[in-house]
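What follows is a single structure, and I will ask about it in a moment.
Note that one protein chain of the assembly has been removed; the remaining protein chains are unaltered in position.
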Amino acid sequence: MNIIEAIKLNFDYVNREESDGTETVVHALSDLDLTIEKGSFVCILGHNGSGKSTFARLINGLNLPTEGTILVSGMDTKEEEKLLAIRETAGMVFQNPDNQIIANVVEEDVAFGPENMGVPQAELETRVTKALENVSMTAYRYRSPNRLSGGQKQRVAIAGVMAMKPECIVLDEPTAMLDPTGREDVLKTVHELNRQDGITIVLITHYMEEAVDADRVIVMDHGRVAMDGTPVEIFGRVEELKKLSLSVPVMTELAFELKKAGLSIPEGVLREEELVEAILKNR
Amino acid sequence: MCLHLCLCTLHESLTIMIEAKNLTHVYNEGTAMESHAFEDVSFRIGRGEFIGVIGHTGSGKSTLIQHLNGLLKPTGGTVYYDGEDIFKKGYDLRKLRSKVGMVFQYPEYQLFEETVLRDVMFGPMNMGAAEEEAKEAAKRALTLAGVGEEFWEHSPFELSGGQKRRVAIAGVLSMDPEVLVLDEPAAGLDPAGREDILNTVAALGKKKNITILLVSHSMDDVAQYADRIMVLSKGKLVFFDTPEEVFSHVEELEEIGLSAPQITYLMRDLAAAGLPVDVNANTVEEARETILKALGKK
Partner (left out) sequence: MREITLGQYYPADSVLHRLDPRTKLAGTLVFLISLFIAKGFPGYAVATVFLAAVIIMSKVPLSFIVRGLKAIVILLLISVSFNIFLTDGTPIFTLGPLKATREGLNLALFMGVRLIYLVIGSSILTLTTTPNQLTDGLEKSLGFLKKIGVPVHEIAMMMSIALRFIPILTEETDKIMKAQMARGADFESGGIIKKAKAMIPLLVPLFISAFRRAGDLAMAMEARCYHGGEGRTKLRPLHYERRDVIAYIILAVYFVLMIIMK
């Protein structure tokens, strides 16, 4: 079953030049066809300006398509009365941890979404408790968000979405502003939510290493899908990725170089153990 | 242990640019909230060196670098620039700041002028340069930072993220610094943008013999460029040595929550399996060479 379905999706925005007043239309998405299966962990890669963030905002109905349709659990984002239901179904986490926390106490921020949905108070309590457990932030329930680290803030933001009981979470570069520890914590959290609670995860990132454990990797370029496949398939195409201003995980790059030099290395090496094994077989 | 390491690994032939002596910074000294940013840190940095500064959030590295151009005053110890104590009374800190340029994290957020060129001229003008002189300096800096001439008369706010960052770096370069400190210059950029910025920085060091201090979370980034790596943890200088030497202490690095570059782990595992590779290789290029050699393919 598909939770997200984009059909001939187009999104244009107008860029106005301040100096001479000329206007240029930018096609952020052009005829994008893409479906995302329920329960999967999908990673969307692409350089800055490839249209991946625009796609995220369209899923959530924060922007509406110029042309084409996007369906979330069968609901069309263009139908205004469905918007709240769509946002409940596909929650969103943004890049900047500071700019998406609204309340002054962690638990109140987690409750913000369900409060807006009008969830009764007794249930709010259980939802907040559960959501904080989901992201291992229970100990910080009564703290001020200002004292948390970047990674902790992002986990609070994820809890805020979890409290809305979504089926899918779209994360738009959630780790871009974090240090390695924070990045690892956030990644571990989303993988757990996917595995244990069956939440569909759409992770937008430009850290290649984060895509290694995804079920499916989609590479976007110029508002279209440029590559689509499993991590092994995608990272086997090193030269194509480089042409799209992307890199590959370090191990994959070394494997690629060694193969070019004549060693026998299988396709799609992503991890260190795999490469050690492959190299030793060349003895 | 560390002090000994730091002082002896500085190459004899280099002139010392910056020396920190027993540098200590304590927040809220003497109150109940007293906490150490870092303690008793000493090191010497030579002209033209490329130094990688590694440490966790909260290791004290951001506080430390702000002492190198006198933005923060230490609570103990001092910093010498070109042999002179920068915290001594009457020392011209403003002039020092043109010599020790500092590029903060997400520097594009400091842009404010109407055009790219005017923004880059801000530094030289503050240092007392005449309009024409400042303009020339700005143009040189923009070229060095890789900002094409077609953007110079644009508003900096119209540029893409990567270009904005280059303009911000040019804004510091235009003061003709001898030392350039960059705090996570590649943060938040996409892979191509990261590589571009880091290559530009490395080239600057070579071309103009500028001493570079690159603050980063990424061992992989630093391994590629640095002559020496400074590792800070909980306000202490733990290592300050060549990448090979620092990465040979994998266990100690992990103990303080850091790690060696991924290639280092691969080389160690290969060596442990009996393949005679050079365990000091830490970039893709070096790894390729030594693996091919060990397998007799070269």
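By letter and in written order, the chains are A and B; residue numbering begins at 1 in each of them.
Criterion: a contact is a pair of C-beta atoms (placed from the backbone, for glycine too) under 8 Å apart; a residue touches a chain by one contact, two chains touch by 3 or more.
This structure is a prediction, so every number in the text was calculated from the model and none was measured.
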| item | value |
| --- | --- |
| Contact partner of the left-out chain, one of A:128, A:177 or A:208 | A:128 |
| Sole residue of A:145, A:182 or A:249 that reaches the chain not shown, by the stated touch rule | A:145 |
| Absent chain, residues of subunit A that touch it | 57, 60, 62, 84, 87-88, 91-92, 94, 96, 98-105, 107-108, 111-121, 124-125, 128, 145-147, 160-161, 164 |
| Residues of subunit B in contact with the chain not shown | 66, 69, 71, 94, 97-98, 101-102, 104, 107, 109-112, 122-123, 126-127, 157, 171-172, 175 |
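Here is the rule we go by: only the chains that are shown with their structure count from here on.
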| item | value |
| --- | --- |
| Mean-CA-position distance for subunit B and subunit A (Å) | 31 |
| Subunit A residues touching subunit B - in the complex, by the definition given at the top | 17-19, 47-49, 149-150, 176-177, 179-182, 206, 208, 245-247, 250-251, 253-254, 257-258, 261-263, 272-273, 275-276, 279-280, 282-283 |
| Contact footprint of subunit A on subunit B as seen in their complex | 56-57, 153-155, 158, 160-162, 187-193, 195, 217-218, 220, 257, 261-263, 265-266, 269-270, 273, 275, 284, 287-288, 291-292, 295, 297 |
